[in-house]
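First, the structure itself, so that you have it in front of you.
What you see is the complex with one protein chain gone and the rest in place.
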Amino acid sequence: MSRRGEDPKALPRDGRDLTGDALHERLSLTWHTSPGFWGWLTTVDHKLVGRRYIFTALVFLILGGILALIMRVQLARPESGLISADRYNQIFSMHGTTMMFLFAVPVMEAMAVYIIPLMLGTRNIAFPRLNAFSYWVFLFGGIMIWVAFLFNVGPEAGWFSYVPLAGPEYSPGKRTDFWAQMITFTEVAALATSVELVATIMKQRAPGMSLNRVPLFAWGVLVTSLMVIFAMPAVMLSSSFLIADRLVGTQFYNPTEGGDALLWQHLFWFFGHPEVYIIFIPALGFVSQITETFSRRPIFGYPVMVLALVSIGILAFGLWVHHMFATGLPRLGYSFYTAASMMIALPSGVQIFCWIATMWAGRPRFTVPMLWVIGFIITFVIGGLTGVMVASVPLDLQLHDTYFVVAHFHYVLIGGAVFPLLGAITFWFPKFTGRMMDETLGKLSFAIGFIGFHLTFFPMHFTGLMGMPRRVYTYPSDIGWNMLNMISSIGAFIFASALLLFMINALVSYRKGLLSGSNPWEASSLEWAVPSPPPPYNFAHIPVVEGRTPLWDAGGTLSVVSGLRVEDRELLLTTAIDAEPDVREPSPLPTIWPLLAAIAVTALFIGSIFNPWAIVWGAIPLAATLTVWFWPKGPPEAEPVIE
Amino acid sequence: MCSRFLAGSTMMAMLLLSACQREQRQSSGQPLAETAPASVQLPSVLIAGSRPAPTDPRGRLYEGNAYFLNEGQRLFEQFNCTGCHAHGGGDIGPPLMDDEWRYGGQMDQIVASIAYGRPNGMPSFADKLTEQQMWQIAAYVRSMSGNVPKDVASSRADELASTPSLTRTPRQPIRGEAGGGLQGVAP
Partner (left out) sequence: MRRPPLLVAALLLGGCSGEQSALDPAGVHSGAVLHLFGLFFWICLLAFALVIAFLAVAMLQARRVDAAQSERTEHDAIASRLLRGWIVFIIVGLLILTLGSYFTDRNLALAAPDTGQSNRVPIRIKLTGQQWWWQVEYEDPNASQQIRTANELHLPVGVPVHIRLESIDVIHSFWVPNLAGKQDMIPGRHNDIELLPTRAGHYRSQCAEFCGLQHAHMALDVVIEPMADWLKWRAQSIQPAKAPAGAEEKAGYAYFMEHQCSACHSITGTPAFGTVGPDLTHFASRPSIGAGTMPNTRGHLEAWIANPQGVKEGNHMPYLAVPPDKLHALGAYLRSLS
């Protein structure tokens, strides 16, 4: 069961005699990433990749936020001449694109990439080289679109680029081409991380962590990743059709030649609606973990919560036409989508109940993460209820494409995803860095953020009902929108200052925060069993789990299994449903090839914006890098676990 | 590794800097000053094999700009150029997508044709179009024969597909001119 040709009993493959510091040193040596720039480029450690992924996504949050502030300055006064129409159109398109594609989805994936292997009790994520590749592709795609924007070639047709406006006739130049190709970058990155996360969650759980003991965050990530795998191909298809129309004159969206402008909308929104749940469901997972920890009891209604997550994931695919209620499709069809859009309120409502019930039936402590959860509950419920309003066809026909919808989706996205994210960052910050974030600054950022957010977006409900459409770079001064817009603009700066305070808190605490130890919050899941920050190998021995809240059930000592190699990188795979030990799987060493493959892919994608032959010529370096990456190497194949 | 990054980013920077001219949007005639059509010089004699007078530098600016080309495409349709020239294939007016130009295929010559009209039926549009519009139409006309940079033209209009995609149109250099008639035009 060791390397071919060697006597299996001769080598102590699991370092059975090693304990404590000696074991730590040996494992660190096996799992370490070399220091310095080369190590930074070649690492396949999920924690290092996850950290930079989170950091980059937060940089995009800041960039997108700055764009939002610019827009609010423009809209604070009517007929403001501050920003020209063309620039404003690029700004709002970039704001939406950055927030949706470069911040919201990647940050959730990134948190999952960091946390999930730790939460499940394994040493690394599945397919770690693909993980590294995913980060580079995401980074290069984000840089591409931002450099394009700074050179006046940014997208100008909104974050969802309806055709014919985004088509070859009405969007001259390369602006929309850069946007469409950015989609390709981010969808490749998202698909890659989703595949890894599904594999990790299904096959790499700690022994004993059967499906009914999996933490709710992991369930959320599983549902999200499966949704990504089903939804992303639709946007890949639609953006590829758009690229083809614009580059080589195909007719997909040309009604005169048999195409259809609505085809774009169907394909995009088939992805676009699940996309918002892809952003939202991991946040639900955050809320569950935080609520459980700070209520000091297991989540109320675990089976119902899992069912709710799964049903949201499935239902989300049946709603997309609610973005198209004004397009003139048959009314009977619309009724089905109204019904489905209403129905999805049920699992969300059930989840809200269960979280509050956990608090009520527990002994809640109102730390900063818990405050963000409370902010989430208040804000997201409002957003969900306005969502129920726009789910109705006659109401939507008044509210669609107005500031009411802008209010609705910011309530559900910021309230439903960003608030839990900020709580989650505060919650897991000790695990990532070994230090606590400052509690006072945290409470202050929450209070300012909560007030600022509502001050910004609540008036937009009225602005929309009073007739202000979306995506307007200015508005007349005599309609009556002036005061509400000014309030929103002031609120935007208040909210931004809260986020700034949060970032400052994170940066200062990173250097000078209180040392945290491995489980400062007395939480229940496995990631809190390892030191903070975790060693490169995560767990010295793979833990065994006997309930849903392993650290609370264990009462001090956690049982473990032994038998993984210490001189090679090895993971334990377990069966999909009952998590019984199955095989030992080697895990790759650091390598430069994911980066090189990402560079080759970037060259191919960017080249194909300008010339279709780039696809042919660009495939050659890509094939070369992939060949080297996947070239079979010597290490032993997965071995069955003995006895 | 560093050098790869540098090379890649330099390439990207160059590509994108060239975008500056392609992607510029301006609609009021600045910095290309608006003057009366009389500013366009009508070449006195066109002898086969000889170079015409130096071309107006505005030609290159209009040809290299995606927005102007796009406006030209709109105007070509809206002012009924298609009525005589179809979508480049020609009808009662000569085709515009080939390499044969009766009255010259350079930008300023095309503008002169539009402005002053030509014998055998090309009307004068001096009173109907502004000069900037004429330059825009001329740029579009040039793209029909593939004589503009490929990343500037839009691939098609939302119309019946009556020509090959303008981004795939092979270049038809102006027949009869020395050097293939590519003065001042980037391939």
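The letters A and B name the chains in turn, as written, and every chain counts its residues from 1.
Please note the rule applied: contacts are C-beta pairs under 8 Å (C-beta built on N, C-alpha and C of every residue); 3 or more make two chains touch, one makes a residue touch a chain.
Note that this is a predicted model, so its numbers are computed, not measured.
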Contact residue for the chain not shown (choose from A:G328, A:G555 or A:P632): A:G328
Option from A:F409, A:F462, A:F493 or A:W552 whose C-beta touches the chain left out: A:F462
Sole contact to the chain not displayed, among A:G39, A:P233 or A:P364: A:P364
Residues from chain A at the interface with the omitted partner, ascending: 84-86, 89, 157-158, 162, 164-165, 169-170, 255-256, 260-262, 297, 300-301, 304, 326-328, 331, 335, 338-339, 342-343, 345-346, 349-350, 352-354, 356-357, 359-366, 374, 377-378, 381-382, 385-386, 388-389, 391-402, 454, 458-459, 462, 465-467, 469-476, 479-480, 483-484
For chain B, the residues touching the chain missing from this view: 25, 27-29, 34, 74, 78-79, 127-130, 132-133, 158
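One rule holds for everything that comes next: only the chains that are shown with their structure count from here on.
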Chain A residues within the chain B interface of the complex: 41, 86, 144, 147-148, 151-153, 164, 167-170, 172-175, 245-249, 251, 253-257, 592, 599, 602-603, 606, 610-611
Interfacial residue positions of chain B with respect to chain A in the complex: 1, 4, 8, 12, 15-17, 19-20, 22-25, 66-67, 69-70, 73, 150-152, 154-161, 164-168
